[in-house]
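This is the structure, below, for whatever I ask next.
Every protein chain of the complex appears in place save one, which is left out.
The block that comes next holds chain A.
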Amino acid sequence: MASLSCVLRSGRVTVRDALNQAMDEELERDERVFLLGEEVAQYDGAYKISRGLWKKYGDARIIDTPITEMGFTGIAVGAAMAGLRPICEFMTFNFSMQAIDQVINSAAKTNYMSAGRQSVPIVFRGPNGASAGVGAQHSQCFAAWYGHCPGLKVVSPWSAEDARGLLKAAIRDDNPVVFLENELMYGVPFEMSEESLSKDFTIPFGKAKVERQGTHVTLVTHSRYVSFCLDAAAVLAKEGVECEVVNLRSIRPLDVETIEASVMKTNHLVTVEGGWPQFGVGAEVCARVMEGMMGPHRPPH
């Protein structure tokens, strides 16, 4: 496998290869797992995330769909209801808007409405948010839209370790998971620990990771913007300002504890994201911090 040799040569793994490896391992581990979406099979994936999988697993498990999001998303949800464990790829999450009824009304709400009789173990994945000059229709961030809905778990990986651990956890989860990748992160290589390369490595949902310790200001962020924050932290460090960078990893559930602990320490908060500010992820973080800080705590600035 190309990804494995990548690890052996430089010890680093790109986000793309981490996703590819994770899917490969989960397809091997559980026969019920399958992948469907546009260009995922014979084209090796529009962004090559599923490279080699069709050759290895064949037509039955790696399925090229026509360009009919509402239809194939519904088919994926129905297959999950009937006992399979589909990975439904959206070429970008912008196209998931065409299928959003199936994600929310057919997938997210069903376990609740059926009082637990009917579960939907499905993963919706694909690139989310801004890319490079692709225009407004192809650049929307859906973290806030999906993060709003009970019944969904929404995650947004940054590093290769995030990608691998969160995707494995998502595929093994018995609930609908929205897995928001970022196209510009696919080619970025990361160091991966021995532990994170093990076959059963999963990252729990609802736990943020402090990527950089700091004392003066908390930067809460997710996805590609973790890189921006770390770069900004390096610049500010030269001026004596130490930033604490919190990589959310999980949009829903949101790790409010980690955020609060950090803000308690630094008393300063900046949220950094690719989505629009109004009614967004940052707005939710601020609201939660405000609510949590009411009372005997020192108020943040």
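Criterion: a residue touches a chain if its C-beta (ideal position, glycine included) is under 8 Å from a C-beta of that chain, and two chains touch if they have at least 3 such contacts; residues count from 1.
We adopt the following convention: contacts and distances are computed from a predicted model.
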| item | value |
| --- | --- |
| Per UniProt record, name of the chain withheld from view ["G-patch domain-containing protein", "GPHR regulator", "Pyruvate dehydrogenase E1 component subunit alpha" or "Dolichyl-phosphate-mannose--protein mannosyltransferase"] | "Pyruvate dehydrogenase E1 component subunit alpha" |
| Residue in contact with the excluded chain [from A:N175, A:S196 or A:T271] | A:N175 |
| Of A:S114, A:Q137 or A:S198, the residue in touch with the unshown chain | A:S114 |
| Full-complex contact with the absent chain, from A:L35, A:L53 or A:A79 | A:A79 |
| Those residues of chain A which, in the complete complex, touch the missing chain | 34, 60, 63, 65-66, 68, 70-84, 101-102, 105-106, 111-121, 150-151, 153, 174-175, 253, 288, 291-292, 294 |
